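A single protein chain has been omitted; all remaining protein chains appear in their positions.
All chains are identified by letter, namely A, B and C, in their written order; residue positions are counted from 1 within each chain.
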Amino acid sequence: MESLEIYKDLFYQSLRIRLVEEKIIELYPSDLIQSPVHLSIGQEAVAVGVCANLNLDDWVFINYRGHAFYLAKGGPLPEFFAELMGKKNGQSKGKAGSMHLASPKQGIMGASAVVSSTISHAVGAALISKIKRENRIFVTNFGDGALEQGAFHECLNFASLHKVPILFLCEDNNLAVHSHKKERQSFTLEKLVGSYGIPFHEIEEGYDFVKVQKLSKISIDEVRNTKKPVFLKIKTSRYKEHVGPGEDFSAGYRDKNDINKWKKLDPLLQDKKLYESFLGKINNEIENAVKFGLESPLPDREDLLSDV
Amino acid sequence: MESLEIYKDLFYQSLRIRLVEEKIIELYPSDLIQSPVHLSIGQEAVAVGVCANLNLDDWVFINYRGHAFYLAKGGPLPEFFAELMGKKNGQSKGKAGSMHLASPKQGIMGASAVVSSTISHAVGAALISKIKRENRIFVTNFGDGALEQGAFHECLNFASLHKVPILFLCEDNNLAVHSHKKERQSFTLEKLVGSYGIPFHEIEEGYDFVKVQKLSKISIDEVRNTKKPVFLKIKTSRYKEHVGPGEDFSAGYRDKNDINKWKKLDPLLQDKKLYESFLGKINNEIENAVKFGLESPLPDREDLLSDV
Amino acid sequence: MSKTYKAALLEAMQEAMDNNPRSLIIGQGVTDFKGIFDTVKGFVDRYPDRVIETPLSEDSIAGICIGAALNGAYPINTHIRADFGLLIFNQLINLAAKYKYMFGGLFEIPCMYRMVIGRSWGQGAQHSQSLQSLMAHIPGLVVVMPADPKSIIESYRYSIQKYKGPVVMLEHRLLYELNFENDETKLSHPIFGSKLEIEGTDITIIATSVMVLEAKRAANHLKKNGISVELINLHSISHPDKKIICKSVEKTGKMLVIDTSWPAYGVCAEMNRIINEYKPSILKVPSNSMGMVSTPCPTAKALEEMYYPDVHDICKEVIKMVKKDGSEINLPKKISMTDFYKHFKGPF
Partner (left out) sequence: MSKTYKAALLEAMQEAMDNNPRSLIIGQGVTDFKGIFDTVKGFVDRYPDRVIETPLSEDSIAGICIGAALNGAYPINTHIRADFGLLIFNQLINLAAKYKYMFGGLFEIPCMYRMVIGRSWGQGAQHSQSLQSLMAHIPGLVVVMPADPKSIIESYRYSIQKYKGPVVMLEHRLLYELNFENDETKLSHPIFGSKLEIEGTDITIIATSVMVLEAKRAANHLKKNGISVELINLHSISHPDKKIICKSVEKTGKMLVIDTSWPAYGVCAEMNRIINEYKPSILKVPSNSMGMVSTPCPTAKALEEMYYPDVHDICKEVIKMVKKDGSEINLPKKISMTDFYKHFKGPF
């Protein structure tokens, strides 16, 4: 693809995610979505850029902040809205909600709301893939806060020891809820990862989906070629509050200027022309998806009792 | 002290531990000690060398392989034998047994039989010490296997972040039960520890109590002076089976030659003269301690129900 | 004078900091502007040394609390969801609960683990569990489920100032914002035992945490319809007051246990053991258990409403147990508990 085409394509996908989440914000006060939402607004380029390099049969394991990855990897939008609305036609019949998105057909293998708890799942799936001599890779996506959990370290050790084809992907927004990385971490991530013999890469420009796509391809190709773990950290920026549809700059735990700087670099905000050109099509898709959700029946007692 | 005096003193202490454990081996078939024993034979110099640099009010947190540290830090011997025999006059009324030795008066703060589980206790005690502006240090002693537990990594992070006065002391005998380090670990420990900004030191000559004393002093002084965590790894060698009084070279999981090399360097085996000169006095102490244990009454129903 | 549940928690925490210089508040978010749902808000400014924000490392933090207690502190470790408490089960069960006994009394571990339990609003399977029975099974742990501000003040004070072992406090998310009228009843022992909330003659309801409130609403409704409920607030799950439980059931002949968790192997089970080891003949009809449906918790509101029992369901069960035919009694409307308690419009 021409680079302009790539730019347009990734822009479209990122914008689609953002508009989906803005629709969630719009719907939220109406109580159509009665479940906590952890928005990815500001972080879309990570999911879009990385997933652009993944095949359908590559598996991604995500967490409670999972809208962007679900959509970027191809999870269906109508079932997404139905899921968030707690409807029977949701991907998981409404039992999952926003925090537990999954869509195995597209290789989205389930999200957990317990920090760091799906990293080991990705390692396990990759281990079996290696044993079966498959040719695909596994991605585990987590925040900077997840790095503090013991389970994460155990996973680095095991993945490197057993040489499994996995990309450790850290979405570093510098925050865990309201706490900054420096209040929580004493380690240098690059050195830490390096001590396991795992290659470490970093992308500073997490707002730039093209850069993310290009640079993450290097890491992803490395996993494919070496069939070994690689670590990729992408700097990003959460525009909204930790959970919920609002902003919380007034709370004083972070500086609005930091976000404003980031926003100045954010193509979705800067490239007004392209934005306008896609708006109609995307909003159309979203309206239909919302409609699908609204029209879906509620799950019933049988759904309550099944799937145990 | 003159260096010869130091040598003699540390020899005496190391030999005392070894003879105590050999007494355990002797007693074991008689079923006087009905509890698993994890012997430190071959590893005594670590405990003796390190504890030589500790004050009475420095606290040590140990594990199930705790005989050597208990004795080196000054835990009373009669109550030790009574404890192993499950008697009422044991340090812990027989409720602890070999795996859970403690003696708070001498700063031996309790041993756990769950790998890696007392490291955080040492960090916590050190944290309070810092808050109270005390002038003492804390030692957490663990095996190479403990490095694989997530909790250990969490502790490195916290200790470094909060700058607490703790010595992380790894007794590296290269084995966890029957499994070699290379089957379990993909990391370079020095780099790993370094990534937390924690100084790392290593002593190769874990058979040599004088070297251990001298070199560990550097690490311990560093903790005292900087009031920050320091990591010390000491290479050592377990002569006996993982648990129990026997040897298991016939099992084939390790090479007897490796141990033989180590034994050739072991002063307790090589310096026959000094050995002989101390034997009588130590055996005398041991006989009295065993007698104390034998004569101690059994714990009763009241003991069973108390201390919950 | 009335007081909210969370105001009582704030008061208890405040008192801990002021009256016990050993107290330490440690956990994720304890220094942030939300301050554990306002219960330790602003503390870090006043007690900078004794309010400790932590990394996302539950296991080691729980162990750090044990070590802190050994060195003379009284650590109060917060967990915004009891579900994450599963990460500390090794430290809690293998270490904290056993430290004193295992060493024959050489050590004591006075400390408190505060965990928020229960539903609020679309929290799904991993943010809604009530894990009290797992902990109450373990000798060496005291597990308390305070149901009102007064029990909070009394039991936190006693734990922090007098008790020398680990206490797990399970605080129900739905209760935080609720306002309680001043209540004159007193616990006979603040961290052990249970409390007789309402005297009655027709049936004994034993309830925990927020279900005490639902049971009260049910009792009120039923009273108007001629059914007299005796209500026991279990309070200390690990050390319930067997006497008042047996005495009550002996009087009414009927027992309904309403817990915030699953009935199997839970509070409902334990209450039946207590009765049967005393005198099974006091039960004149089969006992009854209410709690979460025996599945993980679904996220969809429509399913959540079926998942949790409420005043409507309680009345229905009581009527069944008390009268063969309750057709003449109107049931209270099935209004969502979260709607009734009103404060769950927000995301968390």
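Here, contacts are C-beta pairs under 8 Å (C-beta built on N, C-alpha and C of every residue); 3 or more make two chains touch, one makes a residue touch a chain.
Predicted model, so just to flag it, every value in this text is computed and none were measured.
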{"item": "Neighbouring displayed chains - absent chain, whole complex", "value": "A, B, C"}
{"item": "Contact partner of the left-out chain, one of B:V115, B:V139 or B:L268", "value": "B:V115"}
{"item": "Touching the absent chain when the full complex is considered, from A:L71, A:A122 or A:L268", "value": "A:A122"}
{"item": "Missing-partner contacts on chain B, residue numbers", "value": "28, 31, 33-37, 86-87, 90, 93-100, 112-116, 145-146, 148-150, 176-179, 183-185, 243-245, 251-253, 298-301, 303-305, 307-308"}
{"item": "Touching residues on chain A - with respect to the absent chain", "value": "59, 61, 90-96, 100, 102-104, 109-110, 112, 114, 117-129, 131-132, 150-151, 154-155, 157-158, 161-162, 303, 306-308"}
{"item": "Touch residues of chain C, complete complex, unshown partner", "value": "83-84, 86-87, 89-90, 93-94, 97-98, 101-102, 124-126, 129, 133-134, 136-140, 238, 255, 261-270, 272-273, 275-281, 283, 285-289, 294-296, 298"}
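Basically, only the chains that are shown with their structure count from here on.
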{"item": "Least hop count linking chain A to chain B through chains in contact", "value": "1"}
{"item": "Most widely separated chain from chain C, with each centre as the mean of CA atoms", "value": "B"}
{"item": "Chain centre separation in whole Å, for chain B relative to chain A (CA means)", "value": "46"}
{"item": "Interchain centroid distance [CA atoms averaged], chain A/chain C, Å", "value": "35"}
{"item": "Between chain C and chain B, distance of the C-alpha-averaged centres to the nearest whole Å", "value": "42"}
{"item": "Residues of chain A whose C-beta touches two or more other chains", "value": "148-150, 184-185"}
{"item": "Residues within chain C bordering two or more other chains", "value": "54-55, 57, 59-60"}
